[in-house]
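Moving on to subunit A:
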Amino acid sequence: MDHLLTAVAWGAALLQALLYAALAPLLVGWIRKLKSRLQNRRGAPVLQPYRDLRKLLLKEARVAHTASPLFRAAPYIVFVATWLAAATVPLVAVSLPTAAIADIIVLVGLLALARFFLALAGMDVGTAFGGMGASREMLVSALAEPAMLMAVFTLAMSAHSTNLASVIDYQLGAFALRPSFLFALGGLILVALAETGRIPVDNPATHLELTMIHEAMLLEYSGRHLALMEWAAQIKLLLYGALIANIFFPWGIARSFAPADLGIGLAAVMLKLFVLGAALALGETVLAKMRLFRAPAFLNLALLLALLGLLSQVILEVGT
Partner candidate 1 sequence: MIALLIVLLTPVAGALVLAVLRPLGPAGWLNVTVSTITFAAAAWLTWTVAASGEIAGYSFRVDDFNVYLVALTAFIGLTTSIFSRPYMRHVCETGLTRKRGMRIYHAMYQAFMFTMLLALTTDNLGVLWVAVEGATLATVLLVSLYRTPEAVEAAWKYFILCGVGIALALFGTVLTYFAAQHVIADPSAGLTWSTLYRHAGHLEPAVMRLAFVFLLVGYGTKVGLVPMHQWLPDAHSEGPTPMSAVLSGLLLNVALYAVVRLKMLVDGSLAASDAPHLAGYLLMGFGMVSFLVASLFLHRQRDIKRMFSYSSIEHMGLMTFAFGLGGPLATFGALLHMLVHSFTKSAIFVTVGHATHIAGTQRIDHIRGLIRTQPAVGWSLLIAVAAIAGFPPFGVFTSEFLLLTATMQAQPWLTVALLGGLAVAFAGLFRNLHPMVYGAAPEGQKPVRANMLPVAIHLALVLWLGLAIPGFLAQWLDRATELITGSHLL
Partner candidate 2 sequence: MSITELPLLQQIVLVLAAIVLFTSFVLLAQARLVAAIHAFAWQGALVAAVTTVVAATGQTPHLYFSALLTLALKALLIPWMLHRLTRRLAIDRHVESLRRPALVIMAAVALVIFSYWLVLPIVQQELAYTRNIVAISLAVVLIGLLMMVFRQQAVAQVLGFMSMENGLFLAAVSATAGMPLVVELGVAFDVLVAMVLFGVFFFQIRDSIDSLNVDRLNRLTETTEEDVAGEGG
């Protein structure tokens, strides 16, 4: 355990957390750029989200007179919770000190905390859009969470631990083409689409009443509050991307703190996120957003995949 307490280890952990905050807008920019290209537009530059965040941070934050203190506090809580959750997910290296709390249940809990405050903030001001967005978000997440947990348990059953670092270590050590992981991957992808508010569940670029879920809850925010909320959403997307990339395709992640390993780890994860981002952009261009009442069917499919993963684990993979 000595190496966990060394300054290098903690430095790497801090660096990873900062990387999350720094890379999140880049991922979103890359996805938007690719989507624009696929739609035959030139699109905004890849670094545009940074400029948007800077603009918002410098602007004045206007708050409705019906808002409670919760409304002002919520962006900070949401941002910190999401960032903390992201910091636990191994991005570049596996054996960081934060690995001790990198339990998947903790991750789900932190994200739920963030979502809780987001929904509350949406309802706080008393506008129709906020309440509507909050209830829709709760519908989607109430169905997505069992699917996510089921997929997580499938992974945990193979690795005999719910700790993310242990799961990734296990995968690196004993990689096999497992049906359960395949199903869990499918389930997690669907859950990720739902939780991060991408097509086909929610359109991140819309402000039409009929189609907003996440955007509806942010509608009343401005200035630095809006910047924090947007950044939190981008970090959440990066979180899910890193989760999927590093658990199911763990090759390249650094297992020690040698600079060469860390460099390879960073390059590997950026390549994986590059590919995942392209896949997401392609998916968003090809698919259409579903009507809201079909979201339960979508999430039931995710739950079914996760359940099949669990069943495959027990039936096909457990040897005598």
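As a selection rule, all candidates are chains of the complex that A comes from, given by their letters.
Here is the rule we go by: a residue touches a chain if its C-beta (ideal position, glycine included) is under 8 Å from a C-beta of that chain, and two chains touch if they have at least 3 such contacts; residues count from 1.
Quick caveat, the model's predicted, so the values are computed rather than measured.
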*Touching partner of subunit A in this complex, picked from 1 or 2*: 2
*Complex interface listing, subunit A residues touching candidate 2*: 174-180, 182-183, 297, 300, 304-305, 307-308, 311-312, 314-320
